[in-house]
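With one protein chain withheld, the remaining protein chains of the complex are depicted in position.
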Amino acid sequence: MLELRGVEAGYGRGKTVLFGIDLSVAAGELALLMGHNGAGKTTLLRTVFGEIIPTAGTIAFRGEPLRGNSSERVRAGISYTAGGRAVFAGLTVNENLAVAASVVETNKQKIADRRAFVLDAFPGLQRCLDQVAGSMSGGQQRMLAVSMAVMQEPQLLLLDEPSLGLSPLYVERLYQSIADIRGRLGLAVLVVEQTINPSMLAADHVAILRMGEVVVRGGPEMLADSERLWSML
Amino acid sequence: MINYLSQILVFVAIFLLLATSLNLVLGFGGVFSIMQAVFYGVGAYAAANLVVNLHAPFPLDLLGAMLVTMALGAFVAALLLRLRGELVIIGTLALQLVFSTIFRNWNAVTGGSYGIFGIARPALFGVPVSSLTGFAAFAAVIAAIFFGLSLFVARSPFGLAVRAQREDAVLAGTLGHDTVRERAAIFIIGAALAGVAGALYAQFIGYVDPSSFDVNQSLGIITIVVVGGLGNLWGTLGAAVILTFLPQLLILLPATSAAAAQFQLLLYGVILVAVVRFWPNGILPEQPSIRSAPARGVRPALLGGMEDGKALLERLAAVTVRTLPTTAPIVRVEGVSKAFGGLRAVDDVSLAIEPGRVTALIGPNGAGKTTLFNLICGLLRSDSGRVFFGSQETTRLQPFEIARLGVTRTFQDVRIFPKLTALENVVFALSSAGAHVAERAGAVLADVGLQPHADRLAGSLSYAEQKILMMGLVLAREDPVVFLDEIAAGLDHASVRALGVLVRRIAASGRAVCVVEHNLSFVWDVADIVYVLDDGRLIANGVPADIQANTNVIEIYFGRGGAPGHA
Amino acid sequence: MTILLTLLLLGLTVGSMYALFAVSFGLIYNVTHIFHFAHGAVISAGGYLVYVLVQLLGWPVWLGIAAAIPFAALLGAAIELFFYRPLRRRNAPHVAFFLTSVGILTVAEGLFGVIFGPGVLSLKFLPLAAIHIGDVSVTTANLSMLSAWVFIALVVVFLLATRSGRFMRAVADTPEVAKSTGIDLEGTYIWSFLLGSALTVPAMLMYAWYQGLTPAAGLSTILISSAAVIIGGRTGVLAGAIAALGLGILQAVAIVFLPSGWQDAVVFSVLFFVIALRPNGVFGLAFRW
Partner (left out) sequence: MRLSVIPLIAAFALVAGNVHPLPLQAQTGPKTFTFGAMFPLSGPAAEIGEEFKRGLDMAIDDVNSKGGIDGWQLKSVVVDHKGTALGGAQAMNQLVNLDKVPFVLTTFTGVALTAQPIAAQNSVLLMNVGGTSNNLLGKPWLYNDQVMGDPLNQPLAQYSYDNRARTAALLTSEDAYGKDDGIAFTTAFTKLGGKIVASETFPLTTTDFTAQLTKIRASNPDVLYIVAVGDTQGLLVKQARALDVKANIVGPLPTTGLITVGGRAAEGFVGSGIAVDPTTKDPAAKAFLAAFKAKYNTVPEWDAGTPYEAVHFLASLIHETVRSGGDPRSGAALLKALEAHPVFQNYLSGGQVHLLSDHGSVRALQLQQVKDGKYVTIKVVQPPK
């Protein structure tokens, strides 16, 4: 589904953040990218999403080189949930979902179906549909942010530290929902995280990013051995 | 002809003063004021009243006009200048409209719509300057004096400070500058200059009425400044000449219809749009206030590319760090807390940063490290708890006051003044620290290897060079307490290692160094003592080896791998 | 008492017209964050076009208005496309947008002066007459201003119920999130210019019905409508509309307490002190659209 080869990217003036990244995510897979702040995780996601133009290497999506700005990539089937409270604070939950969906879908019935699907996957949102997003708790907002991306029925979902600042219980729920959706829609998910939660063991691949380079790749079993992780970072 | 040119010369002088006043405020100070015509008008009315009612001789009228406009300027500065730029535009526009009304209606002082008549021309040594050529000479001298003073202000350390706060007020504050006061000062200076222009105008025309000080006048002044170039007073001079002559050329068009006059409006509008679009720097772009002494025998152009930034960074390890003559104070943080909304970003944290050591703060993203830095440096006010530098409490001090106690802090990644040259950056960092600033700044740049780039805008340097410059600012200030926020971010191994050596050497010179860092290998390399923050709370502290072995720390950093989570 | 009532009614009607101007400006300002002074140029242009089509060329009134609305909309969008967008691509500072905007307004004012002369043109096809409500009387033009609320209601419905409307609210709320959601920011900006500019036509007709057309009309309307939007705060277009209504009433009633020359001073002092003391507007988060 997603294939990165030798991607280099940064912020201009010689500030390179990513060095020769090779990474691939297949359909239906959950790929977890671990790393500290500053390791280049967010930069990597933004590069895939088209907000940063790579200075070297190729990014292919479904076998085709990726082109266009972020808006076009959403339409191509890539959805992105930025870190932090990536919701429209002044809009209601319902409106947030509708806005996200209507970027790629205009059919009202289809949007309603999707919403039913999303509410099924994120049951916590059901009772605050008419609440203004800004008034919800951080965890709820994160749920909403992810469900907004899901509303777009992407083939590839990019999640930037969805568990940051959430209580472990919420993280668990969030990953359950992600797993649920992944199972039902068969979409590929690329998540970046810096702290580990047991629910992340569901990942198919784990890679560790350090100072802009992928230093280790492996399966979810890597996560269990935090001592080893510690030494690697 | 000579008389005609004389009259235009007077207007050039008046518009030069007005535009210079606005360029100081807008171009140098970054304060977007569209009420310059108000100060112009207030100066004119003040001078008119002084001359007509009190028969004040020159230069009392001029001084009076300056005093009144400065008082008004101070009032506006106090109310508006802490707001974000966009609101300053609208706030000053509102005042412009309010004052237009006041000019028209405050009969006792402005003569209302009638204006004030019979304003005598000034007398010099008892001889009235009544002829047109005489007045033109007089106006030219006045304009030259005040233009010269403005140039002096622009090139002074104060001028540099004003430009620096325009670029980044927070950074300027942490380098020991009271930016609010500097902004207010340049605004008041601008008001006074516009007041002088008003006084000249009143005495030249001999009559003031409200129509000359309306919003269109303010916008016209902005056009001159923008065409001339923000931050360049010579450009303003050029533009004042051109734009005062240009409408005169319109007399080429037969004034047979109303249309002729509308052309001037059109022309000014087209010029404004075109300049902003195609020539955003105006006639003359901003120039640095200081230039480096030419490097002996070495032409900068030849140096460029000889050493790239990375090599320079690696050289940092060997840079001279002067030993601290006195002992640095211990920075003590006692039970400090800070909440944002419901979120407790820093929760009852106590720690000590001791001289001669590197103290590191680590913790996952959002743990409150930078917030704690900001609390110590005064950028944030703590909700409770106290901070001491040695025996002095700094809990409630402003950032610039804390900086003046001998603290340098850097910001995440890299933060410098991009529109100042490298040399100016260092000079500014030193400017709250006394004499021989330029020489010392030059020496520091030579030390870190940036001498060839001394006169380049910092924003045009490469990322590595900017980082070096930032470290140069730290070294230049030679402060006993140094806070470094994520300086290793975005660099490769060799550079990080070199920076680590430098940090060690800074501490070894007797300074108290505190680093916030995500790059843990850097921390293990440089730190003497490590404090671990999680969710705003201090959860562990000790020497790096202990922290590395602390499973609790590993857990908070990487989650509870394998173990079931709890709510 | 009658005078106070009359002035209140007057303020209510004129304030309603200001409200429509404020909504038209606020739609653009809230979404794009450009202090779009050149909106004044669009306002005047629409008015003059109706004048030319209906009064000079004899088109039916409805046809003239129907033609002016898309014209104004396209003119506003053209300003975004040809002037603001290049600046945005260049990452130009706020000041550049403002100056460009002021420049465009100045050019327009000059142009209208050259073409139509600097004097007042009155719209003869909109007769001005007195309407009596008890002791109180207002003009037909004033009554027409109350219809502003119909347009405002339509705007609110548009913002709430349509795709583009929701995108506009989303972009106004948090542009960064809008971008990562895949909303085409520049397309949304164009939409806000189209809609905001189209709304100026009915508002300008109410204005010209009463005050006639002058080249400076754009400036005077943009001053008051931008003041209202700032006073209301950037939370939503309704906040600006309510503030505009308040300004209209204040302006009308102020004459009872102050000599008439000071009206402007009252309105703009309010603006100044709101900016100085409540920089986020007086309504806080009370309005969401």
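For clarity, chains are labelled A, B and C in written order, and residue numbers in each chain start from 1.
FYI, contacts are C-beta pairs under 8 Å (C-beta built on N, C-alpha and C of every residue); 3 or more make two chains touch, one makes a residue touch a chain.
Remember, predicted model here, so these are calculated numbers, not experimental data.
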item	value
Chains in view that touch the one left out, judged over the entire complex	B, C
Hidden partner chain, touching residue among B:Ser211, B:Thr327, B:Ser350 or B:Gln392	B:Ser211
Which residue of C:Ser122, C:Ser164 or C:Asn280 touches the chain not shown here	C:Ser122
Touch with the omitted chain, as defined above, among B:Tyr114, B:Phe152 or B:Phe340	B:Tyr114
Those residues of chain B which, in the complete complex, touch the missing chain	1, 3-8, 11, 101, 104-105, 112-115, 117, 130, 132, 205-209, 211-212, 238, 241-242, 245-246, 248-249, 251-252, 255-258, 260-262, 283-284
Contact footprint on chain C, counting only the chain that is left out	2-3, 6-7, 10, 14, 113, 117-122, 124, 128-130, 132, 137-142, 210-212, 214, 216-217, 220, 251-252, 254-256, 259-261, 263-264
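Just so it is clear, only the chains that are shown with their structure count from here on.
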item	value
Reference chain C; chain at largest CA-centroid distance	A
Chain centre separation (chain B, chain C; CA means) in Å	35
Between chain A and chain B, centroid-to-centroid distance (C-alpha), Å	40
Residue ranges of chain B in contact with chain C within the complex	26, 32, 79-80, 83-87, 89-91, 93-95, 97-98, 100-102, 104-105, 219, 222, 226, 258-259, 261-273, 276-277, 280
Contacting residues of chain B [partner chain A, same complex]	309, 343, 364-366, 461-464, 466, 486, 489-490, 492-493, 518-520, 548, 554-567
Chain C residues touching chain B - in the complex, by the definition given at the top	35, 83, 86-87, 90, 92, 94-96, 98-100, 102-111, 113-114, 117-118, 215, 223, 226-227, 230, 259, 261-265, 268-269, 271-272, 275-276, 279
